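Each remark here refers to the structure printed beneath this line.
Every protein chain but one is kept in place in this view of the complex.
Chain nomenclature is as follows: A and B, assigned in order of appearance, with residue numbering initiated at 1 for each chain independently.
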Amino acid sequence: MKRTLLLLFALTTPVSAFAATAAGDPEAWHVRIPDQPAVVLVKNATIWTSGPQGRLEHADLLVEKGKVVKVGTGLSAPKGAVIVDAAGKHLTPGIIDEHSHSCIVGDVNEGTHNVTAEVRIQDVINSETTNIYRQLAGGVTCANELHGSANAIGGQNCVVKMRYGENPEALKLAGAKPGIKFALGENPKQSNWGDRFTQRYPQTREGVEQLIRERFQAARDYKKERAEYASTHKGLPPRRDLQLDALVEIMDGKRLVHSHAYRADEMLMLLQVADDFGFRIGSFQHVLEGYKIADEIAKHGTGASTFSDWWAYKFEVYDAIPYNAAIMWDRGVNVTFNSDSDELARRLNLEAAKAVKYGGVPETEALKFVTLNPAKQLDIADRVGSLEPGKDADFAIWSGSPLSTYSVCEQTWVDGRKYFDRTEDLAARASFAAERDSLIALVKSSKKSDKKGKPEAAPVAGPQGASAYKPPKYQESDGQGCMGKEDRP
Amino acid sequence: MLVLRRAPFLLLVVLVTFPPLARGQGLVHTPRVHALTGARIVVAPGRVIEKGTIVLRDGVIEAVGPSVAIPADARVWKVDSLTIYPGLIDLAMPVAVTPASGDQGGDQGGRRGASEAPKEKPGAFHELEVVTPEVVLADRLTMKDGDRTGRRGQGITTVRVIPEKGVFRGEAAILELGDGPLSDNLLRREAGQVLSFATAGGDAYPASTMGTVAVLRQTILDTRWYADAHVAYEAKPVGLERPKTNVAFEALLPSLQGKEPIIFVTDDVLDVLRAKELEKEFGLQFAYVGSGEEYKRLSDVGRLPRGIVVPVNFPEAPSVDEPGQALTVSTETLRHWQNAPANLARLNEAKVPFAITAMGLKDVAAFRKNVTKAISRGLSADAALAATTTGPASMVGLSDRLGTIEKGKIANLVVTDGPLFADSTKVRAVWVDGDRYEVEEVKPAQGDLRGTWDLVATMGGTDYPSTLVISGQTGALSGIVKVQGQDVPATVTQSGSSVTVAFPGDAIGEPGTIRFTLSVKGDHATGDGTTPHGSFTITGNRTGKPGFDEGGAR
Partner (left out) sequence: MKTLAVATVLLALVLARSALAAGSFVIAGGTVHPVSGPEIPGGMVVVENGKITAVGANVSVPAGAERVDATGLQVYPGMIAANTVLGLQEIGAVRSTRDVNEVGNINPNARAKVALNADSELIPVTRANGVLTALSATAGGVITGTSVVWKLQGWNWEEMSIKDPAALHVHWPNMITRNRSWWDEEAVKSEEDQKKEREKNLKEIRDAFDNAKAYMKAREAMASGGARHDYDVRWEAMIPALKKQIPVFVHADEYLQIESALEFAKSEDLRIVIVGGRDSWRLADRLVAAQVPVIYEETLSMPRRSWEPYDAAYTVPQKLQAAGVTFCISTGADDASNLRNLPYEAAMAAAFGLPKDEALKAVTLYPAKILGVADRLGSIEPGKDATLIVTDGDPLEIESHVKMAWISGDPVDLSSRHTRLYDKYRNRPRTDGGVSKLAAAP
């Protein structure tokens, strides 16, 4: 009797008593934020700094309060420091994914209007998605959350760090330079969306250019109007327009344009628009024909954030080649690899290896495609992207070369906190399974005790299945990584 | 929709409460002085009179106490062994806005591209269909009887109705749940602006959550600019181009100036955090309507000075009986099924001011049961009572009139045969504005009673065959009685595995309403009923299942 009572008690205690700090918890709000040790010393690894020190063998990384202090050989740490023995392992800066939709609540596009510079990804950061943890498990520490490519001028971006467990505000990388998404080519002109989507202007590349130019002209006029009123106070105060505000910021160099684009002709077009309105484009995204105009891109100073080898899914990518990155790099463009996919984001280290395969980019340069170079494109290289003194202690420890397909990410640290550890993840699985089993047992026993009236299946009300409880917007429905399909049909 | 006409000599229709004698109708002059004696009176949470009397006069509590003199003109109700609570207050009842005549329905959302002009709506309104702060719900309110009686049956006597759709939804209203026209029941016509992150339907802007945030921010900026522009214009109109007129901004302005509450409706806990950022940006304070998952990020939710109204629509147990099926049930779902009933206790521990609402329940009849469950999971009974009486009264500034059983307050009472939040307790009667409504409490529905029933009613030795067709969905059933060659629409209410049917008798030459209750076991039904001429027994069988023979439900 007593045992039954004890068992019942155990079963009815709140679930949060179970596995409250277990690694790999599918619910971010349920995890405990890892500690930030005062000092961490990672010893005896092959360290790929992505910085001036290059790649060092049998080297150490010294971290204090979340910042890199030193990279070198034979470093020492005070008593009480957390020591990580990384003999035989490889250590890299945390990977930065420059094109992500993985942490967004709701629709990635505001696809109803053709210009939506007033919408902001920072308003809809999804802190609760398992994508954050799964990307940590692939060595990712930072991601640029972007609006989709449905509109010629899309919404404002938000750079986040993979601080799994924190609330949305705490995920954001404070001080990152603001950016905004543009899109050129088949997507904003709705080429591949079917018969229902043939009416919204623009439906051609020519229209896309005119739309963009018209908006910048409007922004110029708006800026003048506001300046006039500020100095003369004549007439009515002008209305503040959030959309035009963002466009003015672009022209003032305060907001970087990250433009989805594939074809050489459309990129040349945007380069000229930028020149005409006096700003530098932050980056082209995908830029699969970038190799054809690598010199022009380099001259303008725009970054190129591309796929390693995707092609032939749309007509505008029929000329995409896996040597794209190497050619652009060879011509002096700042090149990065991005994922645009929840799934690929976990393997960006291997994408870097493709720059070695296709064109022979040296290994340490290739790794920069997913570390230092995206940091530069996002203008956050003062804080992240390489292991150099003063930068954030964002790093990953690998079982072998990060460019080897057989290597596994073993630990990932962000701000000097260990957010992912494969050993701990494996050790925690049994407790998660036990938790599921006991919850399922609870469900079954509760149904039995409800059985006096024997509830039969009640019909579902309404076509949407209007049940009493609606799962929240941020909960994944079926883990298909749908976000990555934004730019692919 | 069946309109209830209240004439004193007819038996009661359909929905399970018996309306009192009318007040305010010219013909009837029944006195409204009552004394309820011998009851255990819960004056307020934690304040109980073990045995006492309440005197009501003309809708107001005249006296309450252990030994109160009973006025000579009072009608006495002996309520020994029963308990009386203050009427409950539900601050989040979503209601559809009845379309205004001539309304063309939503426009397609303004287009802001280079070469498209926005579509026009009639009137000087905002171009977006989701921005309608000028809508006053009280002026566009059609309450269904089921809504009223369902909540009343749970002891709820006062509700704040909020519009269901939109980003800027318009003005909420507070009303009593009495029968009778709105003019009798309306407590506050304008009870605050209702805002949310709801997207527009179809292809209209905004279709994304971030789009709704942009709309919120731009509209707030526009409203403030509008006020400034008009002030500037009025000060010196000569020579200046006239600013546009926009009814929406004018309606929204008082709430942005803090003169009116802003009620923010959220669907999940991230919505609350997002709304708090808006509060910070614009120097506003919202009164929240929550989702039930506040416990997940409780420390980030914080104190919420204007409080939060929280539903108790706990998720049903997922189906996990087969291993293949159990695989599809996520750990999050399992945990939330387990944790949701404890949400209120957690809010209480964190000292977040909260109220409880029946919003979101598929079946309103589960309200008390679910609050009872929350109590079993750590919420004190007093806190539960406070969250349904004094708490909400204070949140809307009506503590002087509602929330407790005290002299001078509105005569809203709930009479039960036990503790209000206990599974075995039944609600016996509910008093709204001093008028009594008897309650046959609707139990949560059990079983599917839809289909075609062949029935035979027996009255005075004669058999009267008929067919009853029940369709619709649980919680919203409707019926047709086929009798003597006629198809008569009937109202149908399910309670447990019984169903009560009522239809106007004039189809078969009877004055008044014919009403019967069937108790169903499988496909067999028995019961009895009444007509103005007498009572009958009725029995029959289900001969057709719902769905396929009606051309399929979609």
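Throughout what follows, contacts are C-beta pairs under 8 Å (C-beta built on N, C-alpha and C of every residue); 3 or more make two chains touch, one makes a residue touch a chain.
Treat the numbers as computed from the prediction; the structure is a model and nothing was measured.
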Have a look at A:K177, A:R240 or A:R331 and name the one touching the chain we're not showing. A:R331
Out of A:D85, A:D295 or A:D437, which touches the unshown chain? A:D295
Any idea which of A:Q36, A:Q272, A:T364 or A:S404 touches the chain not displayed? A:S404
Among the options B:P323, B:G460, B:G485 or B:G534, which residue touches the chain absent from this view? B:P323
Residue of A:D245, A:D265 or A:D309 in touch with the missing chain, whole complex considered: A:D309
Touch list for subunit A against the chain that is not drawn: 24, 26, 130, 133-134, 137, 186, 191-192, 194, 196, 291-292, 294-295, 298, 309-315, 318-319, 321-323, 326-327, 330-332, 342-343, 346-347, 350, 353-354, 356-360, 403-408, 425, 429, 432, 436, 460, 462-465, 475-482, 485, 488-489
Can you list where subunit B touches the absent chain? 323-325, 327-328, 330-332, 547, 553-554
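The rule is simple: only the chains that are shown with their structure count from here on.
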Centroid distance [mean C-alpha coordinates] between subunit B and subunit A, Å: 42
If you look only at subunit B, which of its residues touch subunit A in the complex? 109, 111-116, 199, 203-211, 213-214, 217-218, 221-222, 225, 228-229, 232-233, 240-241, 243, 267-270, 273-274, 277, 291-293, 296-297, 300, 313-318, 320-321, 326, 329-340, 342, 360-363, 445-448, 450, 473-476, 496-497, 546, 553-554
Note which residues of subunit A are touching subunit B in the complex, please. 14-16, 26-27, 29-30, 105-116, 118-121, 123-124, 126-128, 147, 155, 167-169, 200-202, 210-211, 214-215, 235-237, 239-243, 432, 435-436, 439-440, 442-444, 446-447, 450, 453-463, 466-475
